[in-house]
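Here the complex is missing a single protein chain, while all its other protein chains stay put.
Every chain is named by a letter (A and B) in the order it is written, and numbering of its residues begins at 1.
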Amino acid sequence: MTLSGNWFLALAAVLFSIGAVGLLIRRNVLVMFMCVELMLNAVNLTFVTFSKMLDDINGQSLVFFVLVVAAAEVVVGLGIIVSIFRRRPDATADDLNMLKG
Amino acid sequence: MMAALFPLLSVLHPVLAVPTIDRLVFAVCAVIVLSGALGVVLSSNPVYAALSLVLTLFGVAVLFVEEDAQFLAAVQVVVYAGAIVVLFLFVIMLLGVDRQESMRSERLPAQRPLALLLGLAALGELLALSRLTHWSTGPRGASGAPATGGGGNTAALARSIFTTYLLPFELTSLLLIIAVLAAVVLARRPGQHPIEPPALVETDDSNLPMPGPDPDEEIDGVRNVDAESIGFGGGRGPQ
Partner (left out) sequence: MIHTLLLATQVLHAPHVDYVAILPELILIGGALLLMLGSSLSSSRPAPGTWSGFTVVVAAASIGASWYLWDQVSRHGPQETVHNAVAVDGFSTLFLILIGVALLLGSLVADGYLRREGLDGPEFYVLAMLSGAGGMFMSVANDLIVVFLGLETLSIALYVLAGYHTRRKESSEAAIKYFVLGAFSSAIFLYGIALVYGATGSTNLVSIATYLSQNVIVTNGILLAGIAMLIVGLGFKVAAAPFHNWSPDVYQGSPTPVTGYMAAVAKAAGFAGLLRVLFSAFGSMRTDWQPVIVVLAALTLVVGAVGAMVQTDVKRLLAYSSINHAGFVLVGLAAATTAGISGSLYYLFTYTFVVIGSFGVVSVVGRHGDGRHQLEDYRGLARRNPFLAAVFALLLLAQSGVPFTTGFLAKFYVISSAVQARSYPLAILSILTAVVGAYYYLRLIFIMYSSPAGEAEAVAVELMITDVAVSTGAGTTLVEEVDEVVVLAETEAGPPELEVPTSTALVLTLTGLFTVAFGLVPGTIVNFAHQATLLVH
């Protein structure tokens, strides 16, 4: 490898943090899901980089499972959103505060 | 957004300084990935956020190729950009939430700086713990399954999945069943629940009559009109 894996890992860490901060500061549920996808992508990048650094294919297999989980999560999450938004067309996550925190 | 990228570029300076092709690819992809991520977090319109997500996903896919994970790069583009983001856009358009979200209104005024601080602290801690260069300490090739075994990346990946990770692979089928079932349960119309005949309903409460359309259902009046033809139209209503 001509380029040290550390750069990839640092990039993944930054990406993960952006996703995490985004999830905490955004109020739109759909965008919050996208932030989760950002975090999962950061994890994927980390797995692939470690796989390369350790010369071990198993890291790439793990990405495969993350992809399946991400797909299943998106289906369920969007299903829940559809069931909420059908009732109230202009809901954001902020409107989900009927239950007191 | 460009202003936000300047410190980033200065951080990447050591990479940019050496113009080998790998470093160039990495630098360009890093900029694409991060600007896409910032686009998701900062754009007030969900459609723009979804399109920014595509940018990040493509950037990550190219980085996968750079790291000899060709199969995953293809899957990344096909599954993520091709299916997941399309699903996002589909739902955004379907529900008609493609309008601006006010970035000003905050329920908890302290939440945003707090989240930012927390994120930066976590990132800083992670980078400090790794000391930027001590990320991986595991043994090289411990599992005896090198990333580039005979038959190329895809064959090596398949061998890993169907031997070492056979059980997790089978477990993913459970997730897919649940996803299908979830779509059925969540997206069906509340009014179309199989409701028991009145004789079998065990209710002692007279102020909430059971059979027929439920009174506490909050769907507006259009639902009976388009229930068959559109399916999802109930929630839109006149805007």
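Note that a residue touches a chain if its C-beta (ideal position, glycine included) is under 8 Å from a C-beta of that chain, and two chains touch if they have at least 3 such contacts.
Everything quoted here is computed from the prediction, not taken from an experiment.
Among the residues A:Leu3, A:Ile18 or A:Ala42, only A:Ala42 touches the chain that is left out of the figure. Within the complete assembly, residues 125-126, 128-131, 134-140, 142-143, 150-151, 155, 158-159, 162-168, 171-172, 174-175, 177-179, 181-182, 184-186, 188, 190, 193-196, 200-205, 208, 210, 214, 216-218 of chain B touch the chain that is not shown. Along chain A, the points of touch with the absent chain fall at residues 9, 16, 19-20, 23, 29, 32-33, 36, 39-40, 42-43, 46-47, 49-50, 53-54, 56, 58-59, 62, 65-66, 69, 72-73, 76-77, 79-81, 83-84, 87, 93, 96, 98-101.
In this text, only the chains that are shown with their structure count from here on.
Computed centre separation for the pair chain A/chain B is 5 angstrom, with centres defined by C-alpha atoms. Contact residues of chain B toward chain A in the complex are 15, 20, 22-23, 26, 30, 33-34, 37-38, 40-41, 46, 49-50, 53, 56-57, 60, 63-64, 66-69, 71-72, 75-76, 79-80, 83-84, 87-88, 91-92, 94-97, 101, 105, 107, 111-112, 115-116, 118-120, 122-123, 126-127, 130, 132-133, 135-136, 138-143, 145-147, 149, 153, 156-157, 159-161, 164-165, 168-169, 172, 175-176, 178-180, 182-183, 185-187, 218-219, 232, 234-237, 239. Those residues of chain A whose C-beta lies close enough to touch chain B in the complex are 1-11, 13-22, 24-28, 30-31, 33-35, 37-38, 41, 44-45, 48-65, 67-72, 74-76, 78-83, 85-90, 92, 94, 97.
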